[in-house]
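Note that this complex is displayed minus one protein chain, with the remaining chains in position.
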Amino acid sequence: MAGNSFGDVFKIHTFGESHGKGIGVVIDGCPSGVKIDESFMLDELTRRRPGQSRVTTQRQETDEFEIQSGVFEGVTTGTPISIYIKNKDQKSKDYTHIANTFRPSHADMTYNIKYGVRDYRGGGRSSARETAARVAAGAIAKLLLKQSNITIEAGVTQVGNIKVNSSIEQLDFTKSEENIIRCPDPIKAKEMEELIMDIKNKGDTIGGIVACRINNCPGGLGDPVFDKLHADLGKAMLSINAVKGFDYGSGFDSVAMLGSEHNDAWISEGDHPKTKTNFSGGIQGGISNGMPIYFKVAFKPVATIMRDQESLDKEGQMVIVKGKGRHDPCVVPRAVPIVEAMAALVIADHLLKQKSYSRN
Amino acid sequence: MAGNSFGDVFKIHTFGESHGKGIGVVIDGCPSGVKIDESFMLDELTRRRPGQSRVTTQRQETDEFEIQSGVFEGVTTGTPISIYIKNKDQKSKDYTHIANTFRPSHADMTYNIKYGVRDYRGGGRSSARETAARVAAGAIAKLLLKQSNITIEAGVTQVGNIKVNSSIEQLDFTKSEENIIRCPDPIKAKEMEELIMDIKNKGDTIGGIVACRINNCPGGLGDPVFDKLHADLGKAMLSINAVKGFDYGSGFDSVAMLGSEHNDAWISEGDHPKTKTNFSGGIQGGISNGMPIYFKVAFKPVATIMRDQESLDKEGQMVIVKGKGRHDPCVVPRAVPIVEAMAALVIADHLLKQKSYSRN
Amino acid sequence: MAGNSFGDVFKIHTFGESHGKGIGVVIDGCPSGVKIDESFMLDELTRRRPGQSRVTTQRQETDEFEIQSGVFEGVTTGTPISIYIKNKDQKSKDYTHIANTFRPSHADMTYNIKYGVRDYRGGGRSSARETAARVAAGAIAKLLLKQSNITIEAGVTQVGNIKVNSSIEQLDFTKSEENIIRCPDPIKAKEMEELIMDIKNKGDTIGGIVACRINNCPGGLGDPVFDKLHADLGKAMLSINAVKGFDYGSGFDSVAMLGSEHNDAWISEGDHPKTKTNFSGGIQGGISNGMPIYFKVAFKPVATIMRDQESLDKEGQMVIVKGKGRHDPCVVPRAVPIVEAMAALVIADHLLKQKSYSRN
Partner (left out) sequence: MAGNSFGDVFKIHTFGESHGKGIGVVIDGCPSGVKIDESFMLDELTRRRPGQSRVTTQRQETDEFEIQSGVFEGVTTGTPISIYIKNKDQKSKDYTHIANTFRPSHADMTYNIKYGVRDYRGGGRSSARETAARVAAGAIAKLLLKQSNITIEAGVTQVGNIKVNSSIEQLDFTKSEENIIRCPDPIKAKEMEELIMDIKNKGDTIGGIVACRINNCPGGLGDPVFDKLHADLGKAMLSINAVKGFDYGSGFDSVAMLGSEHNDAWISEGDHPKTKTNFSGGIQGGISNGMPIYFKVAFKPVATIMRDQESLDKEGQMVIVKGKGRHDPCVVPRAVPIVEAMAALVIADHLLKQKSYSRN
């Protein structure tokens, strides 16, 4: 209830501050018998890690993790899986300047209002470092989904005003990993990289969009009314730092469409019924229909910029703040694995839930 | 867990099918001592009701409700409040044609995959009639919020390609109730009305956008990490029938903005700190900062159209389906009170949650 | 969270006051395809009903219920099942004398402390009338369990100092329904009946014990650590009005036993492993082991007695209160179906949960 847990059956609890001793996650509800591939988990964490390319922050963090429970002889036992990642690169001194200052468009002020006290070092609990715990848990969820042949792919489709034009259904996301932007279109990737470098050199930041597709999701996942599959995906994405918007299928574009254009006709083809078009984005009435699920996530420009900005201190006095240290000029390249992880957690949760409710 | 409950502390449970005996909601966790204004509740339900104008369905439903528990001598007692709305206009015969047929872009097929059986009459549980229960519960939430001077306003800002240009922060939503579109801009309202009537006459439907603003929300609401205030608002909105997208504050537009433009500087003005701009939409790090909260909700065109469409029946055979009866050509005018109700439920829930966590 | 819901997957939400418009329950999470037998449901409610024999209250209530949703053509659809029971025998005038008075060992004072306001008529929400909703929901749970051949039986094994001597494992509970005490031992039943009538004639009340056995429960139900199967059964029973204690298997008697006596040896016999003795009560480490589950529930003497008692009014002044109306001299005969209902809800919930976690 305090906001650090996610999911109903495949459920995670995260903890930890950016510059405390470490961060971690406890996964509860993972079925027994899932083979744990630690090198895959490390790969996933590496995709999220700072310092991986010139368009990301040069801050170095290691994401060496330890599985402390729930896995025995390489296999999950059905008991809680605790994963812990020690903090190493804790330059706490860097942050004394913000102990009494509220940075613009950060969580400094709101944490102060809510809690009265806060661990101000590096943003504390509000730091994006928290997302490493999500990626670690998402890796386990992906291993579970693999048993059902469900895969999740994502990539950057927009930075500033540079957009990939193809529909998300058609994108070849395997190409995303071939460039440092994680954009499935190599030509646009190059343009995006140039834009980001230019903005970075000016001490500024820029926003972007991550698109995601879930393949081979069986029909019947998602619960009617409040826990619609896309509502849970939306909440998952909106919970990621810096996210400002979410849409799925035809999304915001559907607003200007006619019903006669937008309706997806059912056709008989192969084993399962399919739809001719897929404006529904694989979800109808909140329940998956067996078609690919796809959605978009909008990220704002990073709040930490290398420029002077007016703000307030604890006494309500005007102060000038300026970003220090090493920060991302654009968050989307590193956000790709986070989006995938959150999608994996939602689908794993609904997959297990559906077993409870099925009649067999 | 089965998807029919919403909220943590101020929690609702809804039930009922479009053409069953009735629909209803049980509200659990409403504090004692809230004065219940039944005529206000009826007004809210009337705003959602079909048959209210020529741009909505002409289907007649009465929304006469009965409070069955939890209120004694006009005041809430702290025990569950059950509100029941009997179904009256149950023309079940209208729906026999869909008993064995899956309409395009409806929930017919997905319910069938999920449950094996379904109450096909009028969409059953997936019908938008279910939202009457949300509006009834939302009315109680609004009465609770009124005690803290928090108000919620919404209106239609786009139908098809016709858009209101002003920012949501500046809109005078009191004007929304003066036209049948519920658009705060009377000139745009007229254009929208013409567009909808034109599309209706062609047997087609069109999408639209509802914008919402929450005024006087205190700082400190929302929980870090997964239950960010905007993530809960997003889930709430995405759970409404026909919604395809959600964004808040600068939303999808933030993608093309620079950090230096987007950051909201803190300024000292009056009792509470304020921000010079409000691209954050009143929420930072998932927690309200005391500024107005605002967001947009995208609705797709209604799936029921008065035209022949190809689809499948239960045996997988191609059939022609055509909408019958009386349906909305555009859902947004009636969606306004639903958006407000869901927003009220989210804020009421977080307001009560915050009392648990506060140190005093 | 406000205490009116029970269960995780097979989840119920109850509402209603003793002398309000009615009481009811919404069942969420019942799988689709369960055949609903309304006459069985009525039988169960009749077993709980006041006025059924001379050892129970002579108050007349009808338990005519209406299923308002979730059932279509006699079968559950997987959507919420709302069951409503109108109140009829509402002699509200009977209760004006307690509007300002706190009866000894009732919930009058504690509701007043907690909520500030209360529906004092007939105990309002704290009345045992609330248990009718449990029995209605429990009947649905029993219908679900029947699909897995799981049965639940209970009976009265003690009233005052009169005890049935046989072990709960050996009792023939089918005999419970043959006498008005619902005691499986007909000779003890007669003694108990005489004792209760004697106490009733003196305007007093007496306590008792209900024992319960769950047959054919598969192994593997129950969750380790906090949601042990017996912990959930214990909470379920302790939540029933007037219950003061719970034990299972060897229970409180185990305190004086040696480990060498108490351990249940595993033996190979038939398809499944069995234990030679069953002091474990069918549960080990919180998880069912396939043996019969059995437990005891202690009920205090009913608080309403037909005698003068000292107490306080709202102004803190001493007053004399005396029970009015028609009340049970001993609660256990009518508690039997309530105990069974709560047991059915717990087992149904864990049966569905286990499907989520199983590897297949």
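A few points about this structure:
Residue numbering begins at 1 within each chain, and the chains themselves are lettered A, B and C in the order written.
In the analysis below, a residue touches a chain if its C-beta (ideal position, glycine included) is under 8 Å from a C-beta of that chain, and two chains touch if they have at least 3 such contacts.
What you see is a predicted model; the values in this text were computed from it and never measured.
Contact with the chain that does not appear here is found for just one residue of A:Ser69, A:Ser166, A:Ser260 or A:Ser358, A:Ser69.
Residue in contact with the omitted chain (choice from A:Asp119, A:Glu153, A:Asp185 or A:Asp247): A:Asp119.
Remark: the omitted chain is touched by one listed residue; of C:Asp28, C:Glu153, C:Asp232 or C:Glu340 this is C:Asp232. In the full complex, chain A contacts the hidden chain through residues 1-2, 4-5, 8-9, 11, 13-17, 20-24, 26, 28-29, 32-33, 66-70, 72-73, 75, 77-82, 84, 114-119, 124-125.
For chain B, the residues in touch with the chain missing from this view are 1, 9, 29, 31-33, 78-79, 224, 352-353, 355-359.
Contacts to the hidden chain, counted on chain C, fall at residues 1-6, 8-9, 14, 102, 104-107, 109-111, 113-114, 116, 125-126, 130, 158-161, 199, 204-209, 219-220, 222-228, 230-232, 234-235, 238-239, 241, 244-252, 254-268, 273, 275, 279-281, 283-290, 298-305, 307, 309-312, 316-318, 353-354, 356-357, 359.
Throughout what follows, only the chains that are shown with their structure count from here on.
Inter-chain centre distance (chain A to chain B, centres taken as mean C-alpha positions): 26 Å. Between chain B and chain C the centroid-to-centroid distance comes to 39 Å (mean Cα coordinates, whole Å). Separating the CA-averaged centres of chain A and chain C is a span of 46 Å.
Residue numbers of chain A whose C-beta contacts span two or more other chains: 1, 9, 224, 353, 356-357, 359.
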